[in-house]
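Note that this complex is displayed minus one protein chain, with the remaining chains in position.
Chains here go by letter, A and B, matching the order in which they are written, and residues are numbered from 1 within each.
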Amino acid sequence: MFDGLSLYGRYVAASIRSQMQYRASFIMLTLGHLVATGTEFLALWALFERFGHIAGWTLPEVALFYGLASVSFAISEGVARGFDMFAPMVKRGDFDRILLRPRSTILQIGASEVQLMRIGRFGQGLIVLLWSASALNVTWTLARILLLLWTLCCGAALFSGLFVLQATSAFWTTESLEVWNTLTYGGVETAKFPLSLYEDWFRKFFTYIIPLAAVTYFPALAILDKTDPLGTSRLFQSAIPLGGMVFLGVALLLWQVGVRHYHSTGS
Amino acid sequence: MPQIVVQDLCKTFRVAERDPGAWGAIKGLFHRRYRHTSALDHISFSIEPGELVGYIGPNGAGKSTTVKVLAGILVPDSGVCQVMGRTPWKQRIPHVSQIGVVFGQRTQLWWDLPVIESFELLRAIYRVPAPVYRHNVEEMVALLGLGELLDTPVRQLSLGQRMRCDLAAALLHRPALLYLDEPTIGLDAVSKLAVRQFVKRLNKERGVTVMLTTHDMDDVEALCRRILLINRGKILLDGTVADLRAQVSRLRRLVVVLREEKDWIETDEARVIGRQGPQVTLEFDPERISAPDLIHHLTSAYGVRDLYVENLPIEEIVAEVYQGAGM
Partner (left out) sequence: MTAQTLLRGWRGYRAVMSARLREMLQYRTAAVAGMVTQVFWGLIHLMIYQAFYRSTATPQPMSLAETVDYIWLVQALLLLMPWRTDAEIQDMIRTGNVAFELAKPADLYTLWFARILGGRAAPMLLRFPLIYGMAALFFGLRLPASPAAAGAFVLSVLAAFLLSSAITTLMTISLMWTLAGDGVARLTATFASVLSGSIIPLPLFPGNLQRVLNLLPFRGLMDVPFRLYSGNIPLSAFPRELALQLAWALTLIVLGRVLLARGMRRLVVQGG
């Protein structure tokens, strides 16, 4: 375990050093990323400026959802981005190289594509989250802070699980990429607002099929100390983020099935 | 005891077939027809420790499928495969930590990093103890002349330099078995020679078993005591290079470049099969006249600027063996 972590650290360091070879491009990309995510929040602000609130939710409240979704997604991009880039890797035949090395495929692929510029999204999400924390009328007890951190970890696990599933599908077809983007990038977009705003079928999809609600909506209610219009208890809201971890676990099991399929077809 | 045992290995691939045109593409979404191709058709051979074996055959013959099975990447449909007592695909991690693989067309080094940093990463991946690693790097640097390359990013290396570094990278964990896939493809003459010399030495001095797939008959002649010839998933020949040549034809070719463009070369012992300006290609039977005698005869009768014995290209040899096999 420790050995694996240290290898992961080496991969990350190597990846960062590689990117530093193209410093100008790297700086522009990071900047571009920060501006992109920054203007997005600005647009949100503009809407609240005009409409005041959305179904009773204020801007700081929505900002909490926004921050939770952005930060956990940014973390998952950090640790599992290699899976997002997996389809072209299989196409190039580079997965063979991974299999030729005496380490777990999950570790090697997760670590293979750590993009430093993603720190832009992380930073912006964190700023929004901190702003929301200070603007909200909420006392930050230890329990609340722990719940927030727990939620972020589980959220990162959920999004990583989606990346792993996307990569797994590449063992069968490399043309499905854009549909998966709907679930990953579309998922973050969805999670930036309280799920109660959406229509019933849509909400159910992101609760039961992909447990996005488990890592954003429910725990956020507990943090905000709001009663759920859908009528769930506080205990449920605090425990359910575990769903994100379970989702990742299932995804990793399916990944193993995919690897086995690759072993028998070689493509 | 053999290091590699392969018995009755079979592998069939399913290839999706698609009708041409837009309609075909749409139909393909719902219903797919498959064509089955047999990549390995009851392949059997065994290799002893310390052998240097050339594995040759045309594109699509099943070479890379075999190597993939031996490397644990691909699971065969049926048959036995044991490498150092293990079934590669069942014990992937212990298996791959004892083999080295080099692909001529693909590097396993990190593209944007200095070579030495790739080595460091591989050390961590293969869990090579520090003193062993240091010793191995020193040895490789000396043998392959990597000294000034270590601090250069891989993308700035020439193909020959990169191949030398890739060879070193594949050997840092001291594998007992090395698969080389087209190691000299695209290399200049000097680099080719360096790679061959290195592989030969590695095999001789360290006793590393080497399995080499290649298109380059010169590689095979320079390195391999034994060759396995495969086509359409079947082993057509398992023997020495001489066996292969003998099976095809005794005839050899001699290319002569004349000083002046004479009209014709007349000899009883050799037949002219091609002519381009002053360059004449002759075919002769070494049983009737030895190469030195023929050369002596030619140089004394004509003004010869240059001459060399030509090998039949591997595709031609394979084609002939293939025809000889009556398929």
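The rule we apply is simple: a residue touches a chain if its C-beta (ideal position, glycine included) is under 8 Å from a C-beta of that chain, and two chains touch if they have at least 3 such contacts.
Predicted model only: the values in this text are computed from it and were never measured.
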| item | value |
| --- | --- |
| Omitted-chain contact residue, chosen from A:47, A:149, A:230 or A:253 | A:47 |
| Hidden-chain contact residue, picked from the options A:5, A:20, A:35 or A:145 | A:35 |
| Absent chain, residues of subunit A that touch it | 22, 24-29, 31-33, 35-36, 39-40, 42-43, 46-47, 49-56, 175-179, 181-182, 186, 189-190, 193, 197-199, 202 |
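Going forward, only the chains that are shown with their structure count from here on.
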| item | value |
| --- | --- |
| For subunit A paired with subunit B, centre-to-centre distance based on mean C-alpha positions, whole Å | 45 |
| Residue ranges of subunit B touching subunit A (in the complex, touch as defined) | 13-14, 65, 68, 71-75, 89, 92-94, 96-97, 99, 101, 106, 108, 110-113, 117, 120-121, 124-127, 153 |
| Complex contacts: residues of subunit A adjacent to subunit B | 3, 6-7, 10-11, 14, 17-19, 21-22, 93-94, 96-97, 99-103, 263-266 |
